[in-house]
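Okay, here's the structure, questions in a sec.
And now, chain A:
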Amino acid sequence: MTIPSEYYLILSAILFFIGIFGFFTRRNLISLLISTELMFNAVDINFAVFNAYSHTDYLEGYIFTLFGIGIAAAETAVAIAIIINVYRNMHTIHIKKLRELKH
Partner candidate 1 sequence: MNILNLFIFIPLSMLLALFISRNIKQIRATMVTGSTLLLALSVYLTIDFIAQRNAGVSAAQLYCDSWHWYPTLNICYSIGVDGVSVAMILLSSIIVFTGTFASWRIKPQTKEFFLWYTLLTLGVYGFFISTDLFTMFMFYETALIPMYLLIGVWGSGKKEYSAMKLTLMLMGGSAFLLMGILGIYFGSGATTMNIHEIAALGNIPVNIQYIFFPLTFIGFGVLGALFPFHTWSPDGHASAPTSVSMLHAGVLMKLGGYGCFRIAMYLLPQAANDLAWLFIILTTISVVYGALSAISQTDLKYINAYSSVSHCGLVLFALLMMTRTACTGAILQMLSHGLMTALFFAIIGMIYGRTHTRDIRKMQGLMKIMPFLAVGYVIAGFANLGLPGFSGFVAEMTIFVGAFSIDDIFHRVVTIIACTSIVITAVYILRVVGKILYGVPTDSEHLKLTDATWDERFTVICLIACVAALGIAPMWMSNLIGGDVANIISNIQP
Partner candidate 2 sequence: MQFCIFILILPLLSFLILGLCGSKMPHKLAGTIGTVSLSVVTILAYTVAVIYFGGGRGDEGTFPTLIPYDYTWLPFAGTLSIDMGILLDPISVMMLIVISTVSLMVHIYSLGYMKGERGFQRYYAFLSLFTFSMLGLVVATNIFQMYLFWELVGVSSYLLIGFYYTSPKAIAASKKAFIVTRFADLFFLIGILIYGYYTKTFSFSVNETMLMAASSMLPLSLGLMFVGGAGKSAMFPLHIWLPDAMEGPTPVSALIHAATMVVAGVYLVARLFPLFIGYAPDVLHIIAYVGAFTALYAAVVACVQTDIKRVLAFSTISQIAFMMVALGVCTSSNPHDGGLGYMASMFHLFTHAMFKGLLFLGAGAIIHAVHSNEKSNMGGLRKYMPITHITFLIACLAIAGIPPFSGFFSKDEILAACYNFSTTMGVFMSIIAAITAFYMFRLYNLIFWGKSHYEEELAAYNAREREEKPHKPHEAPFVMTLPLIILAVISSIAGFIPFGEFISSNGESYSIHLQPAVAIASITLAVASIAIATIMYRKGDSKITIYINTHLKGFIKAAYNRFYIDELWLFITKKIIFNGISRPIAWFDRNVIDGSLDKIASMTQKLSNHVRPMQSGNIQSYNIWFLSGALLLILILIYLA
């Protein structure tokens, strides 16, 4: 055991905020989704790391990560379904065009 847990945490934080950055700046719905995946992924790392480093007695973080992956998959599936639907309706998945609902 040599790598301090902090490193992992910082790594995950960086990934997380890169995801957020992507979420804020991309203009395509699928890219937004990709960014969200980055965020989920970063969180999963956190759980795993905390479990492995700090709270090793039980597998809470482990399970959380495991289930989190599943949930992320489910979310992605739903989101992609909706994106496809959006595309069918509007023939674009460009964020800029998704502004019928505003003000």
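Observations
Definition applied: a contact is a pair of C-beta atoms (placed from the backbone, for glycine too) under 8 Å apart; a residue touches a chain by one contact, two chains touch by 3 or more; residues count from 1.
If you want to know what made the cut, all candidates are chains of the complex that A comes from, given by their letters.
All values reported here derive from a predicted model rather than from experimental measurement.
The listed chains 1 or 2 are all part of this complex, yet only 2 touches chain A.
Of all the residues in chain A, the ones that touch candidate 2 in their complex are 20, 23-25, 32, 95-96, 98-103.
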